[in-house]
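Below: the structure, in structure tokens.
Excluded from the complex is one protein chain; the other protein chains are retained at their positions.
Just so it is clear, A and B label the chains in written order, and each chain counts residues from 1 on its own.
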Amino acid sequence: MRTLETLGCLKKFCLGLTVLCGFGAAQPIAAQQAAAAEINLYSYRQPFLIQPLLDAFTAESGIKVRVVFAKKGMLERIRAAGRNNAADAVLTVDMGRLNELREAGVLAPVASPVLNANIPAHLRHPDGLWFALTTRARVALVSRERIGADELQSYEDLAEPRFKGRICMRSGKHAYNVALVAAMIHHKGADAARTWLKGLKANLARKPQGNDRAQAKAIYQGQCDVALANNYYMAKMATNEKKPEQKKWAAAVKLLYLNQGESQNGNHMNVSGAAVVKGAKHPAAAVKLLEFLSDAEAQRIYAEVNHEYPVKPGVRMSDLVRSWGAFKPDTADIEAIAKLRRRASRLVDEVRFNNGPTS
Amino acid sequence: MAGLHLNNVSHAFGDSSVVSGVSVFVAPGELVCLLGPSGCGKTTLLRVAAGLETLQVGRVTIGDDIVAEGQQMQHTPPERRGVGLMFQDFALFPHLSVRDNIAFGIEPGDAERRRWIDEALERVGVDQYRDAYPHILSGGQQQRVALLRALAPRPQVMLLDEPFSGLDVTRRAEIRQQTLGLLKETEAATLMVTHDPEEAMFMADRILVMAAGHIVQDGSPVDVYFNPTDAFVTRLFGPVNRMETAVAGGHASTPLGRFGTPGLADGRRVEVLFRPEAFRLLDGAVDVLPASAGGFQPACETTAATLTVVRARPLGRSSHVEFTVGGNATEEPLIARIPGVYLPAPGTLVSFMVDARQVHVFPMD
Partner (left out) sequence: MSVLAGRPPGRPPGRFWRPAAFPLTLGRLALDPWVLGALAVAGFVAAPLLAVIWQALATSDDIWSHLAATVLPVYIRETLLLMTGVGVGTFIVGTGCAWLVTMCRFPGQRVLTWALLLPFAVPAYLLAFVATDQLEYAGTVQTGLRALFGWQRPGDYWFPEIRSLGGAVWVMTLALYPYVYLLARAAFLEQSVCVLEVSRTLGKTAWGSFFGVALPLARPAIVIGISLVLMETLNDFGTVDFFAVETFTVGIYDVWLNQSSIAGAAQLSLVLMVFVLALITAERLARRGRRFHHTSSRYQNLPSYRLTGLKAVLAFAACVLPVVIGFVIPALVLAGYAIRFHAETLSPRYLEFAANSLGLSAFAAIAAAVIGLVLAYAQRLSQHPAVNGVVRFAGIGYAVPASVLAVGVILPLSQLDEAMDGATMTLLGIPAPLLVSGTLAAVVYGYLVRFLALSHGAVEAGLTKVTPNMDGAARTLGAGPGGALKRVHFPLIRGSLMTAALLVFVDCMKELPLTLVLRPFDFDTLATFVYQYASDELFEEASLAALTIVAAGILPVILLSMTIVASRRGGTAP
């Protein structure tokens, strides 16, 4: 028994030491030495989603991109690092994060004619603090069988009594839904938004849970008839060869753009974006990355592979996305909407949205 | 100054004082017993001497070195004091063999001590267990190992905390003998703690009686037994018979005799304590006092009393006899311990005299 324990201890110790020596403190120092050929990227997007883009960038420019992916703590890490920032750029999936970073004062202004040409003015910060790289629409997925044409036309409709017990949603606190509520407040005011939320809550078929795809699954299973999701999830489900049952979910639902009427504001949009961090060690290379991501090749990958809406004018959406038809996006000031996030989140609390339909 | 000195040591745990103003001196080669009931602070005193508790008030000196000083915060850690401490639960190290346990405190290269260990193992009779682990030994064997372990580094001072309390009674005498022998050989100044008075009398050169943190009496065993300073010390050695009366004419009168009360005013209430061994059959053998009995015997007259036997039980070497003075059945019977077998039937009238040296008078305050 003793030999076994000692051996076990020893083995672990040696393994630990060797691996650490190999990967450990040498790493960041090595990074500093190879300064010119690398940038460090904080990403809120999963690496497997952005890897194709980053690989293309490296192939073209020779600059290696090192990524840290996390959904929390990035802002604090950047802020705490002060002027000694390890990160050069940030990639987000949501306007809220970009706004937060801007408010914290950790972003560096970028003056780049390439970026300005590639990205429409309403999708970037006037001083170049942040840039949207793609947009995504939060659309309605409705059951093909059980929802008739024209039955659902707007977000406001979702609060109508005729949808009672027929709506599935993910958590009201999720960033995508909070953004939608913020947009509602922006357009209609807090009181109207509250009323709308209460109505929506009363129409829920079950307690908010799961992710966007899970809502489609619920429609397919007959638990509900209507859900909200980001458009690219629909595309991913429809083209999922690895998990064919997701194709069935996609087949069971129809994608509807909401608020398309003449007097209405258009479908709610969110953006994924990027920014350069203040105090970055390789600001020039970071700007290069952003420019690459906003340029034709990367934008095409965004469109084809991720089924998002590219921002660069002239880049085509994927065929599947185009098959859903053209639509009117909401072009309200996304930064203004993002500033209403806190208010929106509190509203969701006040209405106790996540408690579900029964309370 | 060689030996162990505790000067005016006081110790408190939080708000409760456990030891107050105790001074003890143990000369090299001397064995001093701290005798007292549980909770009177004896073990604490031992731990203070060993350095396991930090001295709060007073001074501790071992040999010529002051090892602990209260006010000035001096504190030599235990490992540098040269004391050997034997614990009540022996505290043998379960992961070491018997021999390794004993050799714990000596230098690995010290051949002379190793030889001593081997000889000692044989002498105390645990030689065949030298490579065994402590948990298979009996209580008595563990005690001997613990003692040897404490003695091996040749400490100046030996401290023993109720070393025999965990042993069965039948082995105790033999082990005590052996322990005493070993201790005397080493010429260490030994301080032993016990609550067993017979043990203290057997082992000690001097007995210090402790109660509630104070030293109540300090003297030789004979001294403490025959000249106790108060009722508490008297009672330590066993049950006593008790009578209350008042001083009259410089004496306390009882049915069993009048006993002198020097220094006590007339009318003062006193208790008269008779040891069970005080009773002598009138026609029994006369006992012989040791020459160094010391102390003065209070002037007294003992009366031959006729007492009614209530009950008699044999105890082997002596007999336990209960009787009443006036034949009154409701009275609390007196207890006597008569040497040999003496078993009168209940109701027998017997004549007794009382040995004045075994009777003690104390004021009741």
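Some notes on this structure:
Everything below uses one rule, namely that contacts are C-beta pairs under 8 Å (C-beta built on N, C-alpha and C of every residue); 3 or more make two chains touch, one makes a residue touch a chain.
None of these values were measured; they are calculated from a predicted model.
The residue from B:21, B:105, B:250 or B:339 that touches the chain not shown here is B:105.
Only one of B:6, B:188 or B:335 touches the absent chain when the whole complex is considered: B:188. Of the listed positions A:67, A:114, A:301 or A:320, the one in contact with the omitted chain in the full complex is A:67. Only one residue from B:31, B:150, B:243 or B:256 touches the chain missing from this view: B:150. Along chain B, the points of touch with the absent chain fall at residues 47, 50-52, 54, 56, 62-63, 65-67, 71-85, 87-95, 104-107, 110, 133-135, 142, 149-150, 153-156, 159, 188. The missing chain lies against chain A, touching residues 1-2, 4-5, 8-9, 12-13, 15-20, 22-25, 27-29, 31-32, 40-41, 46-48, 66-77, 80-84, 86-87, 100, 103, 171, 173, 175, 178, 207-211, 213-214, 217, 221-223, 242-243, 245, 341-342, 345-346, 349-350, 352, 354-355.
Assume only the chains that are shown with their structure count from here on.
The distance from the centre of chain A to the centre of chain B, each centre being the mean of the chain's C-alpha atoms, comes to 84 Å.
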